[in-house]
Every structure is written in structure tokens, then in C-alpha cells.
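All protein chains but one are shown at their positions in the complex.
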Amino acid sequence: MALTYDDVIAKYEPVLGLEVHVELNTKSKMFCGCSTIFGGEPNTQTCPVCLALPGALPTVNEKAIESTIKIGLALNCSIAPFSRFARKNYFYPDMPKNFQISQYDEPICVNGYVDVEIETDEGPKSFRIEVERVHMEEDTGKSLHVGGATGRIHGAEYSLLDYNRAGIPLVEIVTKIVPGTGKYAPEVAKAYVAELRDILRSLGVSDVKMEQGSLRCDANVSLRLIGAQTLGTRSETKNVNSLRSVERAIRGEMIRHAELLNKGERVVQETRHFQEESGLTRSGRSKEQAEDYRYFPEPDLVPVAPDEAWIETLRLALPERPSIHRKRLQEAWAVPDKEMAAMINADVLNIVEATVNLGADPTKARSWWLGEISRIANDKNVAIATLAITPNDVAEIVALVSAGELTDKLARQVIEGVIAGEGKPAAVIAARGIKVVNDDGALMAAIEKVCAEQADTAQKVRDGHLPAAGALIGAVMKETKGQADAARVRELLLGHLGQA
Amino acid sequence: MSSLSRDDIANLARLARIEMSEDELVSLSNEFTVILDAVARVQEVASADVEPTSHPLPLRNVFRPDVVVPSLTPEEALSGAPAQEESRFRVPQILGEE
Partner (left out) sequence: MAAKLSSGETTSVALTQAHLDRIAAVDTDVHAFLFVNTEGALAQAAAVDAKRAAGEKLSPLAGVPLALKDVMTQKGVPTTAGSKILEGWRPPYDSTVVANLKNNDIVILGKTNMDEFAMGSSTENSAYGPTHNPWDLTRIPGGSGGGSSAALAAFEAPLAIGTDTGGSIRQPAAVTGTVGVKPTYGGVSRFGLIAFSSSLDQAGPCARTVLDAALLHEAIAGYDPKDSTSINAPVPQVVNAARSGDVKGMKIGVVKELNGDGYQSGVRARFEESLELLAAAGAEIVEVSAPNFEYALAAYYLIAPSECSSNLARFDAMRYGLRVGDVDGASAESVMNLTREVGFGREVKRRIILGTYALSSGYYDAYYGSAQKVRTLITQDFNKAFEKCDVMVSPTCPTTAFKIGEKSDDPIAMYLNDIATIPVNMAGIGGMSLPAGLAPEDGLPVGFQIMSPAMQDQRMYLVAAALEAALLSKWGAPLLSLAPELVGK
């Protein structure tokens, strides 16, 4: 018997833990000088170090250290005066050394926090999420599973490995356990990841694209009876590839845990995989049989002891906090709270900002992104960020409409064309022959033709039945393939029929 | 007297990804009784107020600038591969989860 979410929160309270991995945008890898460019031909960005050839040794990327310190500072962490790399030992073909160089008991940043705000029934509420640690590690290679039905690992005959990604710097941000979110756990988690993403983007340390994997979230959830002191058993959910998935995954896990607990069954401590299509999780590696990672200090690398002066320089250069930035934008654009929230919720704020920065009027930029473009994204069931249309495109279209070279209706056609992959606005306009018919002469010709064809209706208008003009305007629009400015047509038509 | 049973050795062999024969497991178990006794001596002097040494040299902050350096060619990278396909390392089916 499936429980509803309300059933769940009536009896249980959730405790969260979030682990976010960020791929840094350094030019070279964490421990070697290979390029980090995305999408290269397989195994063209590898060397003895990231392939773990016998005899190879790691060397630490200075920019990666700097980026990690910046992240720690932006998350209000203390920067450890002394931190060390450690080996995390386990075997997996995508990890060439069969250990990952990471950090264990001496991470570089500790004890920070992030404040998020969400909408509750009682109005906006603030939550402080405490950050346990921020540490550095390296990414793994990519495996292609061949021969199975779905291209997934189950049932594959063999796998093909590309190590271009192996060794790219990763920063792991781990929260302390987050109790007290009650029924808003999914929203709080989503808001946390969104805020983290905005902070990281403002620091310029990563391109934080969840869909591309440069920002990854693992969500840990456990339930306990409301008021209980001890923690329940948690499950870890991976493969959470969007903000929306964060929310759905947590909600789904809370329901799954509650169903088990209600039946008197045990929640198994394990890793689960989030399934986009169903919104449910599938069991993965059982953590109860977890490998012993046998951490020990990495002997090939020496400790990191960043000096105070360097940390101060980085602290002073921190950019404006996203929450302060958002307030500033809201004032500058004179946007009411509800609309501001709508933009944040639809995750279009930075896209709108980019569009405004290219010269577009804020209100117009907002209405296109929140309106037409959001609608298309929803129809296709994809995130706005994945659509082919860019802030540049929208700014261009806004400018064309202002200049009168496009009507709103025509602009919608252009947007549709750009998203469909027909090219940039100028190309779409040219290819489709989109043009506002401005020429009064041409309009008059069309108007006269329509009035002749629909003489009765035209007469009605002459007689003072203005609503009848609608049909005539429609016909004129059809005649001009929708490229006339409807308002101008109405003006001219009424004038022609003596009703100006 | 510390010792490791045949099962203990089997667990360690699993962690170390070595497929040991029954004979090996038993004989290692026997050897370890002597070896562990010998190495356990370190506990005699390893008191709480002694710092462990992880690096013989007192080096700190050894970094490399974030500059791209030429990689191996794919041919060089794959030159030792037991099996390859389309410029990728080919490995048998992986049972574990990613």
C-alpha cells in the first residue's frame, strides 16, 4: 500500500546529509599537466601519472589548491593551517592506481555553513546547513559498457575505458547531518545545492553544470519517529543530475524508508541509484559489505600549509554573496518578490541576468525566459539550460522587437526556430522569411482585398459594429502570413472603414 | 601471541584482489604468527606523545603551476594494453557497481 508524502511526515522526521562533488575548471589535471578539456578523443589527454604507469608520481596543481581555499572561504569554513593528502584504497577499473588520492582526517577546509531560504506555509524560512568539510580529490576515468541492452553496467559483455577524465580535480563538500527540516527536507536540499551552485559559479572555480557532471550530488536520507533521539539507518542516493532530481530523490527515499519501517522491516544501509524516469531509486552497492579503504597519508606528496597572507588575499577577493547579489538585482530591476521567487524557482535568474547584461530590458528578458521559453522547456521535459537558445539570442530578439522589426508573435516563431536548431535568430529570420510587414501600402492592399472579399462584414464595421473587425483583422493577418503588426492593421482597417 | 586464521588471510586476499590457493592461505596463516609477533614490537615504544613520521623530509607546499603539458599520444598510452578497441582500453565485464 503506497504511502503519501503527508502520511510519511505525519509520523517521521527526516535527517539529511548532502555530499556535493565539484569538478574544478583548472586547465590541467589535479596531479599532472594533462589538459582537462571536455569531449576530447579518447585517451588523448593522458600521461604516465594519470594512467598510473609504474614509476609515475603525482604533483599538486597550485590553482586547484587556490580554488579549494576560495570555496572554503565562501562557505565560511576555517582553512586548516596544515592538511595532508591520503590514499583511499579500493580496486575499480576506472581508477588507474586502484587508490584515489584524496584527503582523510586532515582536510583543507572545515566547519563552515550555508544559509538558504525556502517558501513554507508560514512564509519564507531560513535554514542554516553546516558544512563539515571541504576537501580535494581526483576524478576517475569514464567507462563505456558494451554489449548489454541498455548500455549500463548490468549485462554488459565488456567495457571500454577512456582515462581523459581521470585525475581532473574534484572538490568534495560534505555537510554535517541536517535535522529539523521536517516536511521541507526536499526543498531545503534543493535550495542548498542551488545556493552552493550559485556560490561556486560566482567564484569562477567551476562551470557547475549538473547535466554535464561538473556538479554532482549524493543525497543521504534517514528517517526517525518524530521526537526520537537516535538516528535511523541512512541510504545514499547517487546519480542525482539536476536540482529537480535532488528534490524528487529525497522525497522518494523518505517515502520508501517509511514504507519499510511501517511494515516493521529494516532500512538497509546502501548506495542507491536515482532513476530519472520513475523518480525512484534502485539498489546499488551494499555499504554493509563496504570496502575497508585503509586510508594512510600519501607518501608521494608533502603536506599543504597555506600561509596566512595568501588566505587573506583570497578572502579579500571573494565576490559578492549570491543572496546579496540577488537583492541587488531585485532592486535594480524593480521586481516584485513573487516574480523574483518565480525566477529563482525556475532557475532562470542567472540566464536573465546574462540577457540583461547584454542590453535587454529586464522586464522583457524576464517575460521571455519565464514565459515562452520555460513553456517550451516544460513541454520537452528538459531543463532550460539544455535548450539551444542563449542569452545572446534572447537579447537580440528583444532588441528586434523594440526596433519594431519583429512583433511579439513573430518573435515567438524565431525563438521556436532557434530552439529547434535552425541557427541563430538572424539565420532563422532569413530562412523562414520572417519579416514584419511595415509598409502601409502593402497593408492597405491586403486590407482592401479582405474588405472586398468579406463585404458584408466590412459593412457591419462601417455601420459601427467594431467587434466584427476582428474577423477582418484575422483575415488580413492570414493574408500577410502573420507578418503584419496586428495593431497597425486594426488602425488602418478602422480608418479605411471610417471608424478611426 | 597474535595470529591470523586462514579465513582472515582469505579476507585480506579478497581486499588485495589476489586469488590464493588453499595451500597458500594456510601457509601464510602459519607464517603470520611468527611475523606479527616480530613486528608487533613497535608497540613497545610507540607512545602517545610521539608524533608519527609520514615524510622523512620537512617539505611543505610543493606545487606545480596550472599549465597544460603535452600528453602521451593514444598509441603510447595504449601501448601496453592487454586489449584495446577504438582507442580505449578493453576490459572484461565489470561486476561491481560504479
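In order of appearance the chains are A and B, and numbering begins at 1 in each one.
Basically, a contact is a pair of C-beta atoms (placed from the backbone, for glycine too) under 8 Å apart; a residue touches a chain by one contact, two chains touch by 3 or more.
The shown structure was predicted, so the numbers you read here are calculated from the model rather than taken from an experiment.
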So which of the visible chains would the left-out chain be touching? A, B
Among the options A:Pro96, A:Gly232 or A:Gly417, the absent chain makes contact with A:Pro96
Among the options B:Ala13, B:Val26 or B:Val68, the absent chain makes contact with B:Ala13
Sites on chain B contacted by the missing partner chain, in the whole complex: 4, 8-9, 12-13, 15-21, 24, 28, 31-32, 34-35, 38-47, 50-57, 59, 62, 64, 72, 76-77, 79-83, 89, 91-96
On chain A, the omitted chain is touched by residues 48, 51-60, 87, 89, 91, 93, 96-99, 159, 161, 292, 294-296, 299-302
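To be clear about the criterion, only the chains that are shown with their structure count from here on.
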Dist(centroid_CA(chain A), centroid_CA(chain B)) in Å evaluates to 38
So in the complex, the part of chain A that touches chain B is made up of which residues? 26-28, 32-35, 41-48, 51, 53, 59-65, 84, 91-94, 143-145, 147, 153, 156-163, 271, 284-285, 291-292, 294, 297, 299, 301-306
So, in the complex, the side of chain B touching chain A is made of residues 15, 17, 54-55, 57, 59-69, 71-74, 77-78, 80, 85-94, 96-98
